[in-house]
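One protein chain omitted, others in place.
Let's look at subunit A:
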Amino acid sequence: MSTTTPEPTTAVGKAADWADTRMGASKLVREFGRKIFPSHWSFMLGEVSLYSFIIVVLTGTYLTFFFYPAMGELHYDGPYVPLQGVEMSQAYQSTLYISFELRGGLLIRQMHHWGALLFVAAVSIHMLRVFFTGAFRRPRELNWLVGVGLLALSWAAGFTGYSLPDDLLSGNGLRIIDGIIKAIPLVGTYISFFLFGGEFPGIDIISRLYTLHIMIIPAAIIALIAIHLIFVVVHKHTQWPQAGNTERNVVGEPVLPTFAAKGGGFFFLVFALIAGLSAFFQINPVWNYGPYDPSPVSAGTQPDWYIGWADGILRIAPGWMEFYIFGWPISMNILVAVIIMVGVLVGMAVWPFFEAWVAKDNREHHVLDRPRNAPTRTAVGVAFVVWYLVMWAGASGDLIAVFFHMSLNDMIYIFRFLFFFGPIIAYIVTKRICLGLQRKDREVALHGRETGRILRLPHGEFIEVHEPLDPHSAWRLVAFDSPEYVPAQADENGKISTAEKWRGRFSKFFFEDRVAPLSKAELEAAHAHNEGHGHHLDSEGNDQDGQGRPLPH
């Protein structure tokens, strides 16, 4: 404490001083409070993930007081008429109790479930924003890996929770998981018996899932979130390219008071949103599904949205993918879902390292890429999103078929086609769009913004009046990295290794089509030329850059 600090006079002030002189919190707060957080809507998506997670933890804690993860059989005698006298497990009964008898129970249950859906959705688009802006590049690769872990854990948290009420819908979901596990060659059946404590469904699974759902998975998520946020502070947040933003500074608002106040308020807005949704919109009406019984299956049995894509793979995979080896069935039509899910997670995990290797780019990046300025990455990302959407839609083929009066069989053929060609088309289209936008940026930077005003000069020539950009806007258009194709390089012995050959091929794939950023000379030449003039169109209406050459299109 410096001598100039005034003595606290109020009771609160004294208490705070007492605590501070013992814990030294003020130093920490001062240090953390000075951190700068750039302001952009997409940078708040991680916060949304965090807030919805907190809400899910709070509501979930309330539910644990009343939910009973046990399989004892009893006859329902609660207020819900269409189930009175029906035999059911204690787990299902306690869920009905929470829904119909416990004060506020149904609201909290619905908040927990809507919150969970929002949580995974927020995590997903937070991840997409990090991907499309290149925020995963050095030094943030490790935090990206932590993120991949969080993504997988959020699926697991959702799935284990979805299975707890022991209703018909969730039981059917578990049945599919059981089938997937049993499809694993050799050990599948053993793993299934181990997990379910015997033949499916058994009586152990609900209490085992409960331990996972309320203890192990949330603890792991909390630990990873802590690491994740520490990394965000240590690495500092990235920022958009803008005049004044460099690789060595962070421009934004200090955590204290601006960002913290906004963030705190934002938490309550997210809370209000989830509470509002839950007050008005029903979710997972377990009473509709009835108790789990292995024989019936309802039409429209689907998992929660984040597992939907796995369900979709199972639905669109053709039956002939199952084959026999020495009389043992290998159910590739089922295993393919596991292979794709694991493959996607591994692919996400290695992407930052892959991209750095291909571009031979080991620099630190604190300024983000505008998605158009990394056309290949953006196109790969969009292709993945489309692929994911196809699998996801595959899970709801039955509903889509009914809704659009189409044949379910045709839906499956359409999805199979899109599974392969959707991503390719998306890749090509996105890349074209990115390159087009880059050319447009170049054009605007060179000649200013089109105003749409056409002038006819006395001698008959038409010109369109262009308005030059202010330097701030121009910066965004010209100051970006654009890696070039680096062919495979020979090592010191003059040999090109196989890995290097591959790197060369990938580099070509990534960077061959490229719109170079404007050089300083080009920019100055254009400015000199544009002074006070419009943009000329020649007799055929082609752009001329003043030297008679058509501009690059």
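Assume a residue touches a chain if its C-beta (ideal position, glycine included) is under 8 Å from a C-beta of that chain, and two chains touch if they have at least 3 such contacts; residues count from 1.
Note that in this section contacts and distances are computed from a predicted model.
*Asks:* Missing chain, UniProt name, options "ABC transporter ATP-binding protein", "Succinate dehydrogenase iron-sulfur subunit", "Cytochrome bc1 complex cytochrome c subunit" or "protein-glutamate methylesterase": which is it?
*Replies:* Cross-referencing UniProt, the chain left out corresponds to "Cytochrome bc1 complex cytochrome c subunit".
*Asks:* Among A:L74, A:V233 or A:A279, which one touches the chain that has been omitted from the display?
*Replies:* A:A279
*Asks:* Of the residues A:I125, A:V346 or A:I454, which one touches the chain left out of the display?
*Replies:* Going through A:I125, A:V346 or A:I454 one by one, A:I125 is the residue touching the chain not shown.
*Asks:* Per the definition of touch given earlier, which of A:F66, A:F193, A:F266 or A:Y485 contacts the omitted chain?
*Replies:* A:F266
*Asks:* Decide which residue listed in A:T95, A:T238 or A:Q302 touches the omitted chain of the complex.
*Replies:* Hidden-chain contact among the options goes to A:Q302.
*Asks:* Mind listing the subunit A residues that contact the chain we can't see here?
*Replies:* The list for subunit A reads 39-45, 48, 81-86, 99-100, 106, 110, 114, 117-118, 121-122, 125, 168-169, 262, 265-266, 269-270, 273-274, 277-285, 287-290, 293, 295-305, 308, 395-399, 401-402, 405-410.
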